[in-house]
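Removed from the display is one protein chain of the complex; every other protein chain stays in position.
A and B are the chain letters, set down in written order, and residue numbers restart from 1 in every chain.
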Amino acid sequence: MREVHIVLICGLMLIVGLIISDAYMYREVTDRSLGTAEVRLVYATSGIMPQLLNTSQVDSFFVWEPVVSTAVMGNIGSEIATEADIPPVGKWTDSACTILVMRNDFIMKYPEIAAYLSAVTMAGIQQIHTDPDDAQNITASWVFGSQPIRSAGVFLDPEDVEEHSFKNLNFTDTAPFPGITAMSSMEQGQAVSGTDPSEFLDESVAMRAKELLNGSEPEFPAEVPTVRIGYLPSSDQPAPLYVAIKDPDTMYATYGFCLKPPGPVSGHPGRCDLVVDNRTIAHVTLLPGQVGGGIMTGLGQNAMDAAYIGSVPAEMQISMGNNASGIQSVCAGGSGLIVRNDAPCTDWDSFVSWIKERSEEHKPVIIAVPQSSIQEEIIREAFAYENIQITLYGLSPHDLIQDIP
Amino acid sequence: MTRLHTVTKGLVLPVIIIIAWELLSLSIHNSYILPGWELILPVLLHPAESLFGGASLFENSIISLQRVLFGFMFAGAFAIILGLICGWSEPVNEYVNPLVQILRPVPPIAWMPLAIAWFKIGFGSLIFIIFIGAFFPVLISTIEGVRTLRERWLEVAETFDATTWEKFRTVVIPGALPSIWTGLRLAFGVAWMCLVAAEMLPGTSAGLGYLIMYAYNLGQIQVIVAGMIVIGIIGIASDFLFRLGQSRMFGWQGKE
Partner (left out) sequence: MTDILVLKGISKRFIDENTVCQALSDITCTIRRREIVCLMGPSGCGKSTILRILSGLDTADSGVVHGCNGEKTGNIHTAMVFQEHGLFPWLSVADNIAYGLTMKIRSRSREQIKRKVSDLLSLVHMEDFASSLPHQLSGGMKQRVAVARALAVEPEVLLMDEPFSSLDPFTRRELQDEVLRIREKLDTTFFIVTHNPEEAVYLSDRVIILTRRPAKVLKEIEIPQSYPRNMAEPELIALFQEITRLVSTGST
């Protein structure tokens, strides 16, 4: 049977090709990990991380709130460090984690609306500090809804989760922007070894916002534009925005402006109006995203005008030519490192020892992070500092058979 | 000569699109919306250079191809065997067919959340997605191939006192092979698309789909376009190989 032979030969050639190319890839991976301790990084969305840890597919993950609190309270893993505990020591303490970003041409065209958005954010931060309990409840219902959250067999009350989460969050509009070193050096063809935060900060908007907060006379633009704002609906960091939208009356009573949803407030509204002195000066559309980088690209594509996202993805892209600027910080803190419950570590140092141990056993620890996020930057900088080699998980079929004890 | 002519004709539209693209990109002047070829070509012309500190364009393509071939061969082997049995035996088909009809319309990518839980992130779950994508086209063409075999060929085998196995080996398999091959060709196209889509989901660290998603998160649209071009080229090349195989091996098809 001539034809059958041809088919069989084709099949055999494919298998041989697979083995050769696989050996090539494997060599690549092993070459890179000679000598130093090794850790595996896997990119995942925040939602899937608890499942990955719970099914032993990863040993650890590093992500934003409230995913951290959900994992801790659901007893999926234990939190051993926040960004403040991770080296280089002190770098991430009180530095901006989530910031408000706007496209430059939007700021130019609607400076007053940009300023009001900043002012709303500042007012929202103020409101959180005035009534933290209310802010937690608003955030809980925004992120989780009213139903209990199921997490690895137990049900959690969203408000309890947010109470836990808020301890880890410091809402502030004055946190300094961090410089990026690890991820920017990964960028092909980029000679810069780090970013300078002052380059992409546009302080004029925040300055005008403060004037507005202090009762400065508003200037109303002639047209009523629609402003599209991107944010990560699975994160607590944009809480000032949530608070502003869910409790517009308080803000209006205090400052004379607010972000008001058109109808009764329930779930997370997709649109609202920027109201100043009983006048709608802009319509706002909220666009949810999965990771900050993607939202930032949306800004670059003129698909969004402003965004509440991580400082790192914003700085990364602005340094690479995205025509946008950081306006102000929204919060500091809010990241947590979770490890499996049976992991032999309680803090960053013992975590590093565990990584070294597992690396010697050729079973590197696997850590999940959101792609091109502040968490990835923190982890990469930390491992560079600790002289631990990072490889990406899943580059080779060998990762499939690699057991996690 | 005529062959060359057809190739030329096929190139006319892409060339027009490339020129129009470049002109538009010059007027829009925003690489986030339409990156010019002066940005895309360097990516394509340096396929071995590391992108974003990770694998190069070439390595990502190899990884994607590896995955697709692995899953495709798995799916092909299973589907051909099951298809031959179902085509040959009506009772078996009556058991299998309803399940196949229910599962077939489910887009392979919809299996991803379950696949991650069952087969782990990375290689295992991707192979599963490719398997699901490639399985049904091969299965259905194989069943069809066996079903539409000429009765006469089986009778000829019978007049020569062929046993059931001999009939299967000498008539059913070679007779159904053109149809199986068509199924494999379709399946490879589906598998390739499924893979790239699945790689875009979280949990992968390499591959063309991953590269596109990573580039998206970094706002590197020129890398996305380069990735799309490579995906298209691999797709058209594999289809060409399958067609070549078809005309080489089954030139008799439709002329018997």
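We adopt the following convention: a residue touches a chain if its C-beta (ideal position, glycine included) is under 8 Å from a C-beta of that chain, and two chains touch if they have at least 3 such contacts.
As the structure is a computational prediction, the values presented were derived from the model and not from experiment.
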Which of B:Trp118, B:Phe160 or B:Phe240 touches the missing chain? It is B:Phe160
The missing chain sits against subunit B at residues 150, 152-153, 155-156, 158-163, 166, 170-171, 174-175, 177, 250-253, 255-256
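Here is the rule we use: only the chains that are shown with their structure count from here on.
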When centres are defined as mean Cα positions, the distance from subunit A to subunit B in whole Å is 35
In their shared complex, subunit B is touched by residues of subunit A numbered 1, 3-4, 6-7, 10-11, 14-15, 17-18, 21-22, 24-25, 28, 41-45, 48, 51-52, 55, 57-58, 185-188, 291-294, 296-297, 300-302, 313, 316-317, 320-322, 371-372, 392-397, 399-400
In the complex, subunit B touches subunit A at residues 30-33, 49-55, 59, 62-63, 65-66, 69-70, 73, 116-117, 120-124, 169-170, 173-174, 177, 202-206, 213-214, 216-221, 245, 248-250
